[in-house]
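These notes concern the structure reproduced below.
Removed: one protein chain of the complex. Kept in place: all other protein chains.
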Amino acid sequence: MLSVEVAKLKLENPLMIASGVCDMTPDLLRRAHEEGAGAAVTKSIGIKPKKGYDNPTIVELPYGLINAMGLPNPGWEAFYEEFINEKFDFPIIVSIFGGDEKEFAFLAEKLSDVADAFELNLSCPHAKGYGMEIGQNPDMVYRVVRVVKDVTDKPVIAKLTPNIDNITKLGLAAERAGADAVSAINTLKAIAIDIYAKKPILSNKVGGYSGQGIKPIALRAVYDLAKALDIDIIGIGGITTWQDAVEFLMAGAKALQIGTAVSLRGFEVFGEINEGITRFLIDEGYNDVREIIGIALE
Amino acid sequence: MLSVEVAKLKLENPLMIASGVCDMTPDLLRRAHEEGAGAAVTKSIGIKPKKGYDNPTIVELPYGLINAMGLPNPGWEAFYEEFINEKFDFPIIVSIFGGDEKEFAFLAEKLSDVADAFELNLSCPHAKGYGMEIGQNPDMVYRVVRVVKDVTDKPVIAKLTPNIDNITKLGLAAERAGADAVSAINTLKAIAIDIYAKKPILSNKVGGYSGQGIKPIALRAVYDLAKALDIDIIGIGGITTWQDAVEFLMAGAKALQIGTAVSLRGFEVFGEINEGITRFLIDEGYNDVREIIGIALE
Amino acid sequence: MKRVELVEVWEEASGIKAFRFNEMLNFKPGQFIMAWLPGIGEKPFSLADNDLIVVKNVGPFTSRLFELKEGDYLWIRGPYGRGFEPKGKHIALVAGGIGIPPLYALAKHYREDFEKITLIYGARSKDEFATLDVEKYVDEIVFTTDDGSLGIKGFPTDVLAERKDEFEQVYTCGPEIMMAKVLEIMDFKNVQVSAERYMKCGIGVCGSCALGKYLVCKDGPVFYGEELKETELGKFKRLPDGRITTF
Partner (left out) sequence: MKRVELVEVWEEASGIKAFRFNEMLNFKPGQFIMAWLPGIGEKPFSLADNDLIVVKNVGPFTSRLFELKEGDYLWIRGPYGRGFEPKGKHIALVAGGIGIPPLYALAKHYREDFEKITLIYGARSKDEFATLDVEKYVDEIVFTTDDGSLGIKGFPTDVLAERKDEFEQVYTCGPEIMMAKVLEIMDFKNVQVSAERYMKCGIGVCGSCALGKYLVCKDGPVFYGEELKETELGKFKRLPDGRITTF
């Protein structure tokens, strides 16, 4: 009833654990699957080992989180060595990031044996972009997707930023370049200040906002993308309850990533959301989750 | 202790009632002032009377609102006739919107006698912009501010949209064009779907997201603008408590607009926030609110 | 926004239907809900009871509402606003036309707070009275009709003018001209008025329902007579675009 095919991957259910959330190790990815995730996205992997920013790296808000982890990751070699010896009975989507298209291509080539698909994390500052991120530039999105598609046969998912005037132009760029799917949205630019310290809380000062507070924005991005694109859309952004999940499916998402809610509600959140979707489908007279995907677009 | 000067206006305190919120009539603007607002921004006024969208025009979320009112307003003539006979003992900032720079200039010229300042609502779709809003294009922002400055001696505030890759480029465009201040942020693009109706809730389907959930994004916009601009910044976006207000001041806002919180907490919110700021200043050993403006930027 | 199922729908009077849904709302008489029909629109309605609205067919939205049958769905949010406050021992309810629902709710839910309730209820003619079972909750009913087809020929305010000294508090809902007349008769004292203005958001954001310095959706819809003294009630209202218009 819940199985879907997204970006050419067959999933038992539409839920994935999002990149950067409790996905440092094979054991954690397996736990997400055991608890009900249909697929898992790894922490974002780059060229070199990176320890990330100093603490504080997170701010807890009543309706979400702001984080600036600084892309901590073991680098592609250590990641490859650890994952090449592991077997998974569910799709592993390897998130990769780079400073330009060559780095993305390099990583995709090196990691193709340990990935069932790639998700491109385009949130790195663009080397020539005056502080802009690669993912904020449709041409760069096109080029990165293009070169990655050239070096790997694995499905490619472009993760899109909401920090843009119109996310569909990023989605269309990814589609033109041959992406198998887009995932939306990455975090929103945010900050929190401690009024007694009189300083930004994060060591990086600014960070990315995730969680319930961004759900209406993420849902809009998915809705707009679903209207404009033919390729699959994976919804991300504040999905916390099964009702949120159903909203995203109705807005046109074929699969969903859960991140912040894992912290708020534990790994059990996957099972709870799957159960809720199933109950909803039965109560409303549907036989298959695919019947509701995009139903609110008409 | 709380008085500030912003965009050449002298305010008893840094709080304003935001445009579009309980500001349909002179009586409501006066009430906002009586309850503690230092200035009031009117509903956005256009060329012709406009009844706005059909209901539903609002969605209540646990952490904010999504609205698509459709800029209901009586048109400049009826507005002028009503306001020209009214006296106010606090600054009235008239919000105006148009489809191109000529309309903005026309409105500013016609309404200069009833305005202590203008706030430019740049959220209208740009006639030649393929669905883009005027305010998403730095060149259009520049042109609109420029022509308005040419026809009026009243201070001009450009209200900036967060639906952009980098809000500072909008702020810099406004500054170059001679704006006296920028206000940030306008609402974020959002949607809500009713899972039982299987449809977007708003009659306009999509809307603008305001309230507590957007505070971290708004604060970041103010912080980034304050780092980049010399002109005054007016903070807007989810300010609900006095702590929020202090955060915005520390991020560099010289004045603050309150919108959604008036609905949540009533007009009393102005008095409560002013009191809270005063108590904070005293407890932390400050004599004047201006001492904390921008203190978190260092 | 909550989906509710209609469990009872009946024609209560000519052009007036009652809709009972499967959700007992915790409300105060005088409060209203916003009712949404997806794809059609959303309108405010005073609650007649925890689970009941009584609606007059006046336009496209209500026409579609009138097509609904038991088992169909309605989407609601609320209750919103300030309700009536029970005051006085012998009170009058002055209802005009479709102003009856909140007064019915008041009689039913605050019955025990009063010693005597007199309902003065006017309509154009005899088939336009949506009385429900109001006789159970009031002590006296005086009907008035424009055409004399039931009760006294004339207006409820004629009756009130004559008997006003009997009542310690007057509660009124109906056409604005009638309510303005009630206020005049009572010199703005000891009156609670359920006012109406064009309403968009219903929750005190948009300001469309401005009435003097008040918002009907949040500060009202129920106001004390004194509060309305300085307002435009009975004089003018605003169009959806905010322009002033007279009655």
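First chain written, first letter: the chains are A, B and C, and each begins at residue 1.
Rule of thumb we're sticking to: contacts are C-beta pairs under 8 Å (C-beta built on N, C-alpha and C of every residue); 3 or more make two chains touch, one makes a residue touch a chain.
Predicted, not measured: the structure shown is a model, and the values here were computed from it.
K.L.:
In the full assembly, spell out which visible chains the left-out chain is touching.
P.N.:
Checking the complete complex, the chain left out touches A.
K.L.:
Which residue among A:M1, A:M24, A:A228 or A:I295 touches the omitted chain?
P.N.:
With A:M1, A:M24, A:A228 or A:I295 as choices, the missing chain is touched by A:M24.
K.L.:
Can you tell me which of A:L2, A:A37 or A:V262 touches the chain that was removed from the display?
P.N.:
Spelled out, the listed residue whose C-beta touches the missing chain is A:V262.
K.L.:
Which of these, A:N13, A:T57 or A:Q212, touches the one chain of the complex that we don't see?
P.N.:
Of the listed residues, the one touching the omitted chain is A:T57.
K.L.:
Which parts of chain A face the unshown chain closely enough to count as touching?
P.N.:
On the chain A side, contact with the omitted chain comes from 20-25, 27-28, 30-31, 43, 49-52, 54-60, 65, 67, 69, 72-75, 78-79, 82, 194, 196-197, 199, 201, 203, 259-260, 262-263, 266.
Assume only the chains that are shown with their structure count from here on.
K.L.:
I'd like to verify one number: the distance from the centre of chain A to the centre of chain C, where each centre is the average of its C-alpha atoms, in whole angstrom.
P.N.:
Their C-alpha centroids are separated by 51 Å.
K.L.:
Could you list which residues of chain B touch at least two other chains?
P.N.:
Only 196, 199 qualify.
K.L.:
Hunt down the residues of chain C that sit against at least two other chains at once, touch-wise.
P.N.:
None at all.
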